[in-house]
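All protein chains but one are shown at their positions in the complex.
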Amino acid sequence: MDFQLTEQQKLLLQMYDEFGINEVKPIAAEIDEEERFPIETVEKMKKCGFLGIPISKEYGGEGADTLSYILAIETLAKYCATTSILLSAHTSLCCDPILKFGNDKQKEKFLKPLARGEKLGAFGLTEANAGTDASGQQTTAVKDGKNYILNGSKLFITNAGYADIYVIFAMTDRTKGTRGISAFIVEKETKGFKIGKKELKMGIRGSATCELIFENCIIPEEQLLGKEGKGFKVAMQTLDGGRIGVAAQALGIAQGALDETVQYVKARKQFNRSISKFQNTQFELAKMDTKIEAARMLVYKAASLKTQNLPFSKEAAHAKLFAAETAMEVTTKAVQLHGGYGYTREYPVERMMRDAKITEIYEGTSEVQKMVISAHLLK
Amino acid sequence: MNGGKFMNKEHGVVVFGEQRNGKIQSVVYELLGKGRELADILETSLSCVVLAENIDNNLEELIFYGADYIYVIKSEELKYYQTESYTQGMYNAIKKLNPEICLFGATSIGRDLAPRLSARLKTGLTADCTCLEIGEDKGLWMTRPAFGGNLMATIICPDHRPQMATVRPSVMQKNEIDKSRKGEVINLKVDFDSRVNRTQVIEVVNEEKNKKPIEEAKILVAGGRGMTNKEDLKLLEELADSLEGQMAASRAVVDAGLMPHDVQVGQTGKTVRPDLYLAVGISGAIQHIAGMEDSEYIISINKDEEAPIFDNSDLGLVGDAKKVIPHLLFHINKAREEKKAL
Partner (left out) sequence: MKIIVCIKQVPDTSEVKLDPKTGTLIREGVPSIINPDDKSGLEAALKLKEEIGAEITVLTMGPPQAKAAIREALAMGADNGILLSDRKFAGADTLATSTTLSKALEKMEFDLIITGRQAIDGDTAQVGPQIAEHLDLPQVAYAIGINKTSNGLIVKRQFEDGYQMVKVETPCLITALSEMNQPRYMSVGKVVDAFNKEIKIWSMDDLELEIERAGLKGSPTKVKKSFTKGAKAAGKQFVLSPEESAICIVEKLKERFIL
């Protein structure tokens, strides 16, 4: 069991970090303040191949492995959770299902531009009445000749409005319950497809989180992703992979918070000495670092299993559950160690704490992760 | 030229007389000051070699500042600085004069010419020397910074001649002018092939120094809460100009609308690491320190003895900055005049 990154992964990590420090960090506070989607960063990421990391060159990607991709999500999150999740949603939730379940024509038409970064991707499953209970889909797709007519709405969709390609789930046969759900590839320009209200959020405020509205949208049958009625499987398997991305985001947020805190406590003086000399500070930092390393092991393990095409569902759940919890805990402690300054926007840790919370909720709440893990244990 | 402690009594020390547009550069006079000292120790003469298309200026100045011989090489191939013609000219001069030591200003010309020449002469060259001495072995001991300035090294060139060194402007001191000094100006004939330069200068442009972003400036003069009205800031601007540096500011000054955000140093501004950071009227809150603590050298002026800025400064002056700066401007100008005149 080799716990070292390969030379290739280390070089990638160097590139990610250089990019993160120079392009992402300087605007992180601003995009949070303005609730602005960092479209300019997406352009720069495209030039460096960020948008197709784990996709093979055959499909327009960069040909690296899952862990190399996860390292990018983690590194970006150290500096900006918003930038990290926009990449994770694009890659894990849009590129991945098309790669896994798409036919050759679909991969040619949709996956290649996504992997090359020419188009941005998104994933639409959640609805007003279907969150953790994803089976309660009310969006419908009715077959009409060679097309499906899509009607309904989606909620809390990441990259909404900026994405060109959306993987959307809808009911094709109400009578069959979860086996009546199908997946579709929907393009932004589709007539009747509108972006609805934008959510005003606690954290990841630069992330475009909006409602999607479908009014009699005509979706050609060539854009049915996978078989009719198999959509639920597509969703669940996609989310399994997306889980690792969110876990990596949480890990990055925690690491970023710890790095900032270490710098701060060395500089801050109270009672005539640096607060880093106080044992309480030292012990808290030690606990934070240990938890982060433990989360890292879980995340990297899940990524490694996925690369090897081994089952990784339980391990992905471990990773997300633990990393999200760690992110919340570490960022809260980080603010505390910064004292009053940590509560102000002058320092980034308050943003990191606000950003951390969502990792316990989206792409499967912590409760869902526990359900997944216990289901594996008790089968 | 190689292999031997060869003491040429005749033309022991040679200085490259860098000229631009017919004007001998100030570094040359500084090198003559040091060259004179070295030549005297070695009991030899000091020469200056000037290359130009035409140089009608009073070359006697060079004699007044210490040179015994001025060798002038003229050619239209020397009209603009170009590596190959200048290298050939100096090469010919050195072959003829056979010096122990050859000094160049470490300017963008010197650092182009000297290495090329050293390779042609197959001898050693030491760059950016801050100290030149004659050792017990009569060899030249050249001390220079390395490792980004973190390390000093003393270099020798025991078995090859000439011992070549470049020295940055403002490092050495020129001597006091002595108009009674005597010397000779000699025209040295060098036949340049018309194809000696395989480069061609198409255009020459002289430029004013532009303002860089503060992260790139080598010298920053930063104002804080203690300097927050327009007159105070004008003073700071004068100070920055006199040091050929740029202005920066703490958050208080920027929040007051007196300076733009792009010169703000600190947690929510920029991180800088200039060679010199002069903090004027800045208390040194932790957010500010975070942006400048890696500066090479920090000088602070503040009224408050307890101001935390002093814990992060190399040199701290307790006092009213508004009173200190006028004196500072005066003494800086005085120091510059002293250098120029003489």
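As written, the chain order gives the labels A and B, with residue 1 at the start of each chain.
In the analysis below, a contact is a pair of C-beta atoms (placed from the backbone, for glycine too) under 8 Å apart; a residue touches a chain by one contact, two chains touch by 3 or more.
As the structure is a computational prediction, the values presented were derived from the model and not from experiment.
Take chain B: the residues that touch the chain left off the picture are 20, 80-84, 87, 107-109, 111-112, 114-116, 118-120, 122-128, 130, 141, 144-160, 168, 170-171, 197-207, 219, 243, 273, 275-276, 294, 297-299, 301, 305, 310-320, 323-328, 330-332, 335-336, 339. On the side of chain A, touch with the chain left out of the figure occurs at residues 7-8, 11-12, 14-15, 18-19, 47-50, 52-53, 57, 61-64, 68, 72.
As a working rule, only the chains that are shown with their structure count from here on.
Residues 267-268, 286-287, 289-290, 293, 308 of chain B touch chain A in their complex. Note for the complex: chain A touches chain B at residues 29, 263, 267-269, 341, 346-347.
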